[in-house]
Every structure is written in C-alpha cells, then in structure tokens.
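The complex appears here minus one protein chain, its other protein chains still in place.
After this line comes chain A, so read on.
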C-alpha cells in the first residue's frame, strides 16, 4: 500500500483546483448618531471598512425593524440621516436621475468592478432592509421611492442584473438582491412596479434559472431557516403578479421558462411557500377578471396542473403551531377552482355529449333519414374508440390523476366531469389499462367509489346544455359510456355479482342501481315531445337500451345474486331488490325475459317481518323498503299468487302482508303496503269494487285497534282470518250469492228496505266459517272473535256499508257464541276517522297502475298526448335496408342475439319489390349459414327461416307480406333462442306442422288462447308474448282485415275484447290489448271499422263503468275520444243515428 501524502503538505502547496470560499464574519459597531452613520456609509475603497460600515447599518436596521429598546432614538437617527442624505433639488438633473444614497451605490459599483462578493451581497441586504423600514413610515415613503428610482437607473440595473446572474452557488448574493427587488416592487402599493417591468431585461434577469436553485443540504429548508434562492425568486414573482398590470402579467406568463420553473419543484417547497404560490396564483391570476384568458391558459397548462396535483402526495411536515392549511387540501381547492371555473382559462365550453366534430343541427335529407335511420348520420358510430374533445388540457391532466387512490382526487375528477361532460367517455376510452376485475382490495373499492360517482353524475340538460334539444340525437356510444362507463362490462359485472365477497357484489349492485336510474332519465329525454324527428330519436333510444343490455348483467344474474344474500343483510337485500324493481320499471322487456317468480321472495320477506326479531325500528323500516320493492315487482310480473299456501309461510302471502301491516312498529310509514292490500282486496273481490267504498280499511282499522288493546287477541285470529280471506278470494261469487240470499230472507222477515244493500263479501265468508270454529271449540279463538267481530262490523257500518244488513249478519253470528255479541256501535267519531282514511286511500296512488287518481272525480282526465305516451308503440317492423348487407359478416350467434336476423326478416314488409326479393334471397342464405354453424338451436332457426321463405316465395312480387307473418317470425326467433321459454314447445309444434304457412291466418293465436299452456302455470306469460306479437302485427289496412275477418271462433279483435273483460287479468296485460286497439285507430279506416263492426264505443263505456281504478277509467275515456276523433264522423253519425255523438260528447 502506497504511502499517503500528508494533509499538511497540501496546505502550503500549489493552487487547488477549486478554492474553498471562506466567509469571514464582518465586523460592526453600534450606531449612536446620524453623523456616525454617515461616516460609516461613506464611500471607501477598502473592502473591510466598507463591509464594516454596511454591517453596522444592517444591525442598526435589524434593531429598528425589531422595535426593541431604544427604538425611538434609532428612528430619530435614521430620520436625521435621511434628511442629510436627501439629494438637493436640481442635483443630477431631473427627478429620475437623482441618486439617493450615492455613497452606498458607489461602494456597490466599485466593489463590483473589483469582484468583491461580500460587498455585492451586503449592499442589497441593507437596501432591502431599508426599503422595508421606509415602507412602514408614511413620511419616509418619498425617500424610499427615491431609492427605488435610483435602483432603476441604468448603472444600478446593470449591477442588479449582474447580481441576479451570479453563479448558482452564490445564493448569498442572489437571494438579497431578489429580496431587495421584492421590497421595491411592492413599495408604496406597487408604485414602481410598472417601471421595474419595463426594465425586465435586467431586473428580471435569470428569474427562471433562479427559481430552479432549490435548497441544498441535509436538513430541510424550514429547519435551516434560510430561505433558498428559489423561495426568494418565487416570492418576488408572486409580488410582481400582485402589483403588475394585466398586460404585464400576460407577458410575464407568456414566458414558458418562468411558468415552468414556478411549479417544477413545488413538491419540494416548504409548506408556507406552497400556500403562497397557490393563493398568489389564485388571487392575482385566476380570479383576476382583467387578466386575459390566454394568459391564464399559459399558466395553467397540463404540466402545471399535473405538478400541482403532485401535492396530493406532499410529505413535508408542517411545523407545529403554524396556522397553515393542509397542503393536499389547499392544492385540491386550487385545482377545483382552476379546472371548474370557466374564467380560469382551463375549462372550455363543450357541447355536452356531442363530441367536437359533430354537427347535431345539420340538415340530413329526410329521405335518407327515413331509409337509413341513424345510419344516415355520418358521425353516429364514429366515437367508439376515440372522442375528439375541446378540453384537451383537462383530458391530458385527468389521465395523470388517480381517482381510485384518494377521496380528494375522486372528488376533483368528478367535479371536472360535471362541468365538462365530454370528458367522461374520453377518460374511460383512454384509461383502458385499469380494469374493474373484482378483488377485495382498497384500490378496487376506490375504483368502485369513483365509478359510482361517475355514473351518478346527471346527464347534461338536453344532452348539450342548450335551451332546447338539437335536431339529431347524441352518439349512442358516448351516452352509454356515461351511463355504464367502459370498465363496467357485462363480463366483469357478472363476476362482481357472483363474487364470494358479498361487499363486492353490494358495490356492483349499487352502481347498477344508479346506472338504471340514469338510463331511465336518458330514455325519457329521447321521448321528449319536442323532438322534430321522433322516429329517429325513438330508434336512438332503442339502440341505447340495447347497448345497455349488452353491458349490464342479465336479469338472471341479478336474481341469483339477490337469492344468495343472507337474511340479516338488509341493506344488501334492499339494494338488490331495488335493482330488480328498476329493471321491471325501466326495461321490462329484459326483466320479463326471466321467469322470475317473486312469490317465494315476498313470502320470505313477509315471514321475516312477521317474526319481528329486529330490535331497531330503523331496521324494520329498511325491511319494509325491500318489501315495497318486491310488492312493486309483484305488480309488474304476471301471476303473483296472493292466496296460495306456501311452504315458507303458514299464512297466505296476502294475510301475511296484512299481519305485517298490523304488527309494524308505531311510526313506520305503511301507506304503500296499505295501497297494495286494498288493490288486491278489490281485485279479488274481497270487498265491493264500487267507487267511494272504503275497501279494506274497516278490516285494517279493526285489526289495528284490536292489536292495540290486546296483542294476544289478534294472534289467535290469524288462521281463521286467513281461511276466510282465501275462501273468499277463491270463490267470491259464492259469497255474493249467499249475501243476496240473506238480503232476500231478511227482506221477507222485516219491513226494512234491504234490497240492493251491499256489504263486503269477506264478512259473509266469516259468517260461513263460524260453525267450524264452534265445532273445534277453541275457546281462545271464540273469545277473540266475540270481541273482534262486533268491532269490525261497527267500523264497516261507520264507513258506509249497509247498517241494517250488518245488523242482520251480526245477529246471525251471535248464534254461534254462548253469550250475546255486543251490538253495532254508533260512535260517530269512528266514522269520521274511517272516512278520512278512506279518502286518503282513494286519493293515494296505486303501485300497480302508476296513474294519478284525482280527488272528487271517478275518471282521471288523460289528454291525447298522455294517451299517446301510454299506448303508442313504435313500429318494430320498420324496414332498415342496410340489414341486407350488415348480416353477411356476422356469426350465427350475433345474427340471432344481436337482432340482425330480425332486421333482415322485417324487410319482407318493405314497399319495394326489389328489397323484398333481395331480402328473401338473403333469408335463405342466412338460414343456410345458421344451419352450418355451431349454434345450439340451429335446426329450429333454419326451419323457421326456411318456412318463412317458402311462404313468402310466391308473394314477394304481389306486395308486402302480411305483417302478422313477419311479426310472428321475429317474435318466434326470440323464443327459439331460449329453450326454457314456456312457448318453446308450441312454436316448435307449429313449425313441424306444415312447411308453408297460411297467409290468412295469424300463427299460434288459437294455440295460445284456446289450448292449455303446455308448461305449468304460464298462461299469462304466453298471453303477454301473444299480445306483443299482435301489436307488431297491426300496421296496415290489410292487417286490420285479418284482425276482424270472420273465423270459426269469431274475429280475432272480438276475441281480444272478450279477453280484456277477464277480471283476473292485470292492468299491464289489459293495457297491451288497449295498445292493439290504439294501433287499429292509427290505421286508415281503423276507427270506423272498430265502431261499426265491433261496437267499440259501447265496449269502452262498459269497461269504464265496471272498473274501479280512476286511472284505468280515464284510459278508456281517452281511447273513446281518440276512436271518435279519428273515425269517418259523417258515416259513423249516420250509422249510429247520432247516438255515438251523444256518448262521446
């Protein structure tokens, strides 16, 4: 190992490469008189003496600013000094050229030439302190201004410039110079800011570089207590921005290096400086209305925003005791203001969901629109992979945020989405790397929360925030990306719903709930009455729903998810039931596809509520919400069995619901449940269906009041009540007849006028069942009944039922009890309360009909528009010629699942023979393609298409094929896709029956209306399918002929009218029949045929008077009006001998 040179040898040796700078501490003396100060500051070539003087002055000024002992004395010394130092009038020429403190400046100038760094630092130090001192005393301001002006003279500016551009390592020179400039620019309220800016070439020299000289050293800048060059430079720039005029700010901000340096190292800055920067920029640039927009845009470019957003991860510790806000919070507030305020220069006005390159008000030739529909709009499908946006800065910025990692970033992105809706689709298209693949981790939950927020955002007014809708609808892809953003695809959502962690499924359910609600809003906007091209908007709405269905999980997945939720997870159950309910309300076509029997769920929910195991009444209220959702689903889905016994419940669902109503804790709102009970009771004829009848209310009140007086009393009654209710619902006619017998019998015995008296059939059922109770000799039940029955009958009488008849019934009941039953009470107050509640119930809305009842009227008034909204359906067989070519590239699955086959088939109703011929050839080709594919139902599909082609072959030249044939094929195709469909056997049987169909017959009508449903209890489901297909079948006068043509079992339309009189049929199905009638009125000559051949006016009148629902009655009335207004009035008036005119008037 070689011997090292000793260090001592180096000391005296040759020059080293870098000489170490040694700062010798300057000497100083205390100042007692102004004269002494004058002498100390006099020009001196000797650097030690000059430094001694400057240092003494510095300490003197420090003491002055600290306002310690002897302040007044020092102040007087300074005053005297300034008095003497004041340049005399005329000295040095004009006011601008006068030199204040000439000795100090001469010292600076001389030592600059010599290159004495210590003096170059010491002069700005004292000048900065002096200016600071002078700015605090009004009478000294003129002198201070003089010093500032002196600084602006060319010679001094050159010195300043030289100091500012000193080597990077000489912070001790640069920092004081910047401090001095800062004091100067804000002196006297920025009096000389403008001239300083004029001299920017020298005064702002190296500003960008200086902002880059950050604090070096192991300890932090805060701890070292010496502000870095960067800190001083930034503070100077911020003061300049405060005091400069708008034009100067604009020029300053146009210098890219300055703007870039300002925020480049912001993440390393001490907290107080960060706050200064954010507040300074906000107050003096962003919110300064006089600063032009482009200046603000220069400042807030994507890079600046990204750097400021890095403050979300700011890690410097804020000193204890300081009142500084949290840096991430301050940065967040700044970014929210900067990105969401239009005047801040970042946010640009976009046009909502219409991307930059669209022209939604362009005139597209109507012929093209009619023929091609949405395809006629060139930009409609252009934005699936890229969205041109106006807010490109924000678009860039957003890609750098991580909204899933923090609440604040989530809020920021959501706030930006809210003000610039065009960015939602753009964001998710560009952010493909991040998937929503379920995983129970903080990141996934953060992402779920972010997606929830994005989906919850409202759709912009009229899609583009204009006062009215534009001519053309927005691109479907953009809209669907706003409703179910790209990461939420079907595959991922299905996995989420079925995930083993129930929280994952819960989060996915919640997102889907808000998504369906948003879809509902969007579809409603498409249906707005103000659209000029309604067909186009309707097509767009249909596309939107299709897209939604492709992204959302199937209804079966949701049902399975709901089924798997544990009993106790009431929040989760509530959310899942709400989701199902929304599907039934918003996209019933999808919801009804699954054969979802809600009964078992309803029974479980009822069972849970009847057990009353919940301690917290809020839990009960939440359970009731779930129950309400299920009840609503029961109203929408056909075939709810209210009165059949089940394995889960000892009581029928209806009685169980009644029990829940009676047992519910006080304070829980039960209006909706009461409405459902009443609705079912009327529908099942437990109570008379007369307008003004209190319905089930006397029973509800009797049960509630009995429960209050003694809960044991009711408990023993439930089996008896359930028995009576079930019997009455199964055979209402029997009890009505029994009632008539009793009335007649009583009329013979007494003189009282009983004929025509009516009471609820349920009371008669109770009377009938009493002997069996007596036989069983259950004392508990008997004693309970002895108390309950008089109460119930009294309330019924008070509510307006026939008192004499009730008295007869009560006396008959008495026979079964050992003692006499108490007589009917005549308490008027009771009657009042009943009447009040009955009015309440009548003015409420029913869950099932969804129509408003109006107080005081028996028929709701529905105007033409409302009628159209309720009954009009779009033409599903509308020909889309592009279907001829579209199908060729698709696979068999796509052809059948995505509707290409259906579109092609509908072309057979086209008015153009050439199109029909083309379609026929293509159908044959498609049939062959399907047959050769791996599609599971390929044989049946091939058969259906081939039979259709065979049927159509001889007729394509004659004119459009009858709509029923085509509609049947379209609906039949959907059945074949689903072997679980209850219609699957019937459609297959039909196909094997004959290779060619009879064009005069409507396929499958008899099979469904007359024959047994081949699969279980599916009559109403099959009827629903039939009616949908018939609605599509009625489009032309020729179609109408098929509908009223005489047949063995009567004309089809007549049979449909008979069908609607089925009192067990629910309103949704009845409405389907009314839709067929409405379709008929839209066909030329349809209304006249309906009146003259079917007597439709009388039928509507009869239906109206028979129904109890005011909304339904209003529908009949409005349809009657429609029929009259669209018929050949002259002919009809003559035919009816003016009778129709009187009825419809």
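For the reader, a short list of remarks on this structure follows.
Assume contacts are C-beta pairs under 8 Å (C-beta built on N, C-alpha and C of every residue); 3 or more make two chains touch, one makes a residue touch a chain; residues count from 1.
What we mean here is this: contacts and distances are computed from a predicted model.
In the listed set "Dolichol-phosphate mannosyltransferase subunit 1", "Phosphatidylinositol-glycan biosynthesis class F protein", "Small ribosomal subunit protein mS29" or "Ribosome assembly protein 3", the entry agreeing with the UniProt name of the missing subunit chain is "Ribosome assembly protein 3".
Here the missing chain is touched by one residue of A:293, A:316, A:348 or A:502, and it is A:502. When the full complex is taken into account, the listed residue touching the unshown chain is A:407, out of A:216, A:407, A:913 or A:996.
Considering A:56, A:210 or A:453, the position touching the chain not shown turns out to be A:453 (whole complex).
Of A:142, A:169 or A:568, it is A:568 that touches the chain left out of the display. Residues of chain A in contact with the chain left out of this view: 405-407, 410, 440-443, 445-446, 448-449, 452-453, 456, 501-504, 506-507, 510, 513-514, 568-572, 575, 578, 616-622, 625, 665-669.
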